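Here the complex is missing a single protein chain, while all its other protein chains stay put.
Each chain gets a letter, A, B and C, in the order it is written, and its residues are counted from 1.
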Amino acid sequence: MMKIRVRCFASIREIVGAYELVVDLPEGSTLNQLLRDLCERFPRLQALRGSLLFSVNREYAAIDTTLTEEDDVALIPPVSGGADV
Amino acid sequence: MMKIRVRCFASIREIVGAYELVVDLPEGSTLNQLLRDLCERFPRLQALRGSLLFSVNREYAAIDTTLTEEDDVALIPPVSGGADV
Amino acid sequence: MFEITDQALFLEPLIAAVKRSSSGAIATFLGVVREETRGRQVRYLEYEAYREMAIPKMREIAGEIRRRWKVDEVAMVHRVGRLEIGEASVAIAVSAPHRQDALAACGYAIDRLKEIVPIWKKEVWTDGEEWVGPSGCEQH
Partner (left out) sequence: MFEITDQALFLEPLIAAVKRSSSGAIATFLGVVREETRGRQVRYLEYEAYREMAIPKMREIAGEIRRRWKVDEVAMVHRVGRLEIGEASVAIAVSAPHRQDALAACGYAIDRLKEIVPIWKKEVWTDGEEWVGPSGCEQH
């Protein structure tokens, strides 16, 4: 397992209730797996899933990017999160 | 005869040596006649003749505009007057 | 000069920061909180930034500008926290020898800032609220 630091902003921060999470993921996991994991824990993230951007170590990154131990990931909600968030 | 007030700016002012001239012209004269008159008195104006603009009562005016008593005319040098002025 | 601040924005410090003896033009842009957005009455805005990424992204935009236009300097400052109507959220200044370059680069800077700099605003209206973030055109 590896530890991934996930920073949360704006609507995401309000849904997860924290500015930062530290998530344990199997070695070789991708952003996509991280997102699936978070959506299970925070079902309200589902609605935003299609519009989210990601950064890894302060650079925008594609959803299939493989993560490594101590990567600094951020979930970047790009546009309106809907009237309910 | 009618009296026309002629305001002079920039290179024109330096050539005629005054911010303002009052010129006597025959009734019904145009800007063109005013310009010819001034070029006789100030031959160095000749070089600028082709590039001059005019205003009558603070509006740009064509060279064939007929002047009337107490019109407020300005000679407006639009671009570089050449290195010698 | 690339900053995120919780203080009120003024243009003069940005102008001083970008002015060079080669500068013939300085174009600036101020984003201001307006009272209405998409037909709704704004009460106030709340800005939030991913600071460690936002500053490098501002520098990246300045780099893009230097490759496209002949400019002297670029400055960008974004405010965070609660902003009332009439307050400035973002200030940009671009200096250049010629005005066309300064103006075009300034317009590009604000467009790109809204696309790629991770800063969000929560619009708080009289009848609800909503988060708005970077449009992320780079990614799509």
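Of note:
The definition used in the following text is that a contact is a pair of C-beta atoms (placed from the backbone, for glycine too) under 8 Å apart; a residue touches a chain by one contact, two chains touch by 3 or more.
Please read these numbers as outputs of a predicted model, since none were measured by experiment.
Although it is not drawn here, the omitted chain touches the following shown chains in the complete assembly: B, C.
Summary of contacts with the chain left out: across C:R68, C:R82 or C:R99, the touching residue is C:R99. In the full complex, the hidden chain is touched by chain C at residues 10-12, 15, 19, 21-37, 85-86, 88, 95, 97, 99, 102-103, 106-107, 110. One chain of the complex is left out; on chain B, the residues touching it are 7, 9-11, 13-14, 53, 55, 58-60, 74, 76-83, 85.
In this text, only the chains that are shown with their structure count from here on.
Chain centres here are Cα means. That of chain B falls 48 Å from that of chain C.
Centre-to-centre separation between chain A and chain B, using Cα means, comes to 73 Å.
Taking each chain's centre as the mean of its C-alpha atoms, chain A lies 26 Å from chain C.
For chain A, no residue reaches two or more other chains under the stated contact definition. Under the contact definition stated at the top, not a single residue of chain C touches 2 or more other chains.
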